[in-house]
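Every protein chain except one is present and positioned as in the full complex.
Showing subunit A:
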Amino acid sequence: MSSEITPKAKPVKSTGLHVGDPAPGVKKVDPILIADGVKRTFGGLTAVDVEHVEIPRNAITALIGPNGAGKTTFFNLLTGFDKPDTGDWSFEGRSLAHIPAYRVARMGLIRTFQLTKSLGLLSVMENMKLGAKDQTGENIFRGLIPSLWRKQDREIEDKALDLLKRFKLDAKKDDYAASLSGGQRKLLEMARALMSDPTLVMLDEPMAGVNPALTQSLLDHILDLKAQGMTVLFVEHDMHMVRHIADWVIVMAEGRVVAEGDPHEVMQDQAVIDAYLGAHHDTDLGSTDTGHVEAIKELIDDEQ
């Protein structure tokens, strides 16, 4: 479906991000986010078990993996929305362990959600203004005196209007966010995240449910973030898009990081192919003993 989608400008790829051979947990020249021994279990299920991973600064890193690989859980752990059983992780050299989500966001690590969280009964403009940091009027007592926050609010509004123009949502600014389409909500969520001038933007499946025409502009926006000096980490299933814009790819499967590298090389990696297609996808099942095949068939029937 997405084979003909390419960003308008040819993306400028960042290279030379890592030190040594690309392998899971490889050192980066200039990491912005480092996670060490992060483990999260739900009862008997180990959702995330990442030994070591570094996210390179001012680059676009894609986090890929089959469904259930623990990508979103890993996102939640990094941003303080979930607490790991063990592990340390730091952002720009400051430890993030036991720091609540809102404070992580204030440090400049902003995330979006897989299922968009637009604030439906607030106008698009109010959604945007909510994204701005350090607002005087957000204190209950200072909020009572408009003269204290009016000027700042106007500046925020101008900034929001600028961003909305870039995301082509300015015509909708007074509408309820609930009246936007799914794709427009994705755009709004991304624009809102940019209101706080983040250093690291984490996008959870930014393309899910977005039509091809809009995908193109979303891709351009993501590339734009990098051009403005931000770091992007995103989860995505669309390999074509990953190959096009990502400078670095981290592959997760069953909660672990199984491969890392430059997007073209990583697609050739045996571990990645195994993770996506199953370890025995190229083995002729007919040549193994027939009992095995019967068992698998029964399993499939059961599942259906």
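The criterion applied here is as follows: a contact is a pair of C-beta atoms (placed from the backbone, for glycine too) under 8 Å apart; a residue touches a chain by one contact, two chains touch by 3 or more; residues count from 1.
Assume contacts and distances are computed from a predicted model.
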Review point. What name does the UniProt record list for the absent chain among "YeeE/YedE family protein", "Branched-chain amino acid ABC transporter permease", "PA2779 family protein" or "Acyl carrier protein"?
Key: "Branched-chain amino acid ABC transporter permease"
Review point. Which of A:13, A:133 or A:166 touches the chain that is not shown?
Key: A:133
Revision key, fill the gap. Touching the hidden chain, out of A:13, A:39 or A:106, is A:106
**Study point:** Touch criterion as defined above, residue of A:86, A:179 or A:228 at the omitted chain
**Key:** A:179
Review point. List the subunit A residues touching the unshown chain?
Key: 79, 81, 100-103, 105-106, 110-113, 117-122, 126-127, 129-131, 133, 135-140, 143-144, 146, 149, 153, 176, 178-179, 189, 192-193, 195-196
